[in-house]
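So the structure is just underneath, and the comments pick up after that.
Showing chain A:
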Amino acid sequence: MKSGVNNRLLVVWLVLSAITVGYFWMDRTVDHDGILRPSAVVTASAVMIALVKVRIIFREFMEVRKAPALLCRLTDAWIAIIAVSLLGCYFIGSAVG
Partner candidate 1 sequence: MTDKSMKFVPGQPDMWAFVLFETLVFTSYFAVYLIFRTASPQLYLQSQAHLSLRIGIFNTIVLLASSWAVARCVQASRDGRFASASTNAYLATALGFVFLGSKIFEWAKVIRSGFGFSTNEFFMHYYFLTAIHCLHVLIGFVALGVIIYQLRSPARRSQELVETGATYWHTVDFLWVLIFAMLYVVR
Partner candidate 2 sequence: MRRTNGELILFWTLPAAAIIWISAFFLFPGFIPPMSPTMSANQVAEFYRDPQNLPRIRYSMILFNWFCVCLIPILMLIVMQMRRMALRTPILAYCMLACAAGGPVIFLLADLFWLLAAFRPERAPELTQMFNDLAWVTFTVQVPYLIMQSLLIALAIYWDRQPHKVFKPWVAYFNLAIAAALAPAAFTGLALHGVMAWDGLLPFWVKNIAIGLWIIVMGLVLGQAIRHQRAEEPV
């Protein structure tokens, strides 16, 4: 039972690390011929992937999974707030600028 719990944590860490390494691939796809260009798709996916990782950390490492519903909802609400503010700032800023 105990090792089962610890294996779960190991899997969580492996998943998180794999997602992180995935950024490599994402970074490569945007640039052609070494020219840097802004990309709303990359930005939006980077933010969303980061938030997925944050949510996994909340749920698994920080044990929100086992916590009362209030804390679950609060952390989810916070992730929504972060997503809305970051993407909102980026897209509104891009539209205005």
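Note that a residue touches a chain if its C-beta (ideal position, glycine included) is under 8 Å from a C-beta of that chain, and two chains touch if they have at least 3 such contacts; residues count from 1.
Regarding candidate selection, all candidates are chains of the complex that A comes from, given by their letters.
Remember, it's a predicted structure, so these values are computed and weren't measured experimentally.
Asks: Chain A is shown by itself; which of 1 or 2 touches it in the complex?
Replies: My answer, from the options 1 or 2, is 1.
Asks: How about chain A: which of its residues touch candidate 1 in the complex?
Replies: 1-2, 5-6, 9-10, 12-13, 16-17, 20-21, 23-24, 26-27, 30, 36-40, 42-43, 46-47, 49-50, 53-54, 57-58, 60-64, 66-69, 71, 74-75, 78, 81-82, 85-86, 89-90, 92-94, 96-97
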